[in-house]
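Remarks on the structure that follows.
Here the complex is missing one protein chain, while the rest keep their positions.
This part shows chain A:
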């Protein structure tokens, strides 16, 4: 009976491994987030995709004039990062925000906005073209609404948090319905089963 149990566990692990590998191949084929971007962080320093390699990243696209969704999603993302910080032995996660409203969200505006959330939360902005390219690389939908008489407007956009692995591949993405606890649990699972995709 013990041998059968051990064999079953082995087979199940093999199956899980195969599923994970297949999923990784699918993700890589999807090529989400591949392709370089050129953006600047809140201190004006140029940043490219290479700067993200070697770390786990939780990435959210939003804008500072956002009425409710972006602060909520950022709180959630940062709460997930905090939960993960409490687990011994896990590598740190880099929380990252990329604006979809570069016309208003310059480095200074981003810095002011992100300060409220998590000390390690970084932000990226750029020219309209640079931001459009970065959002496009992640298939993030962006559409600025019509401005009102004093020039204010909201930006409609996909609400997604992406998990990037140290090899730069998008490993998962999370929508509005996931809680901080679910995010942390999922990220932890990815970290613990992490295998870099063979080149």
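As a convention for this text, contacts are C-beta pairs under 8 Å (C-beta built on N, C-alpha and C of every residue); 3 or more make two chains touch, one makes a residue touch a chain; residues count from 1.
Here is the rule we use: contacts and distances are computed from a predicted model.
Asker: The hidden chain: which UniProt name fits, "Trafficking protein particle complex subunit", "Sesquipedalian-1", "COA6 factor" or "Cell cycle control protein"?
Answerer: "COA6 factor"
Asker: Touching the absent chain in the whole complex: find that residue among A:116, A:181 or A:195.
Answerer: A:116
Asker: What is the set of chain A residues that contact the non-displayed chain in the whole complex?
Answerer: Touching the missing chain: residues 64-65, 67-68, 71, 104-105, 109, 112-113, 116, 145, 148, 150-154.
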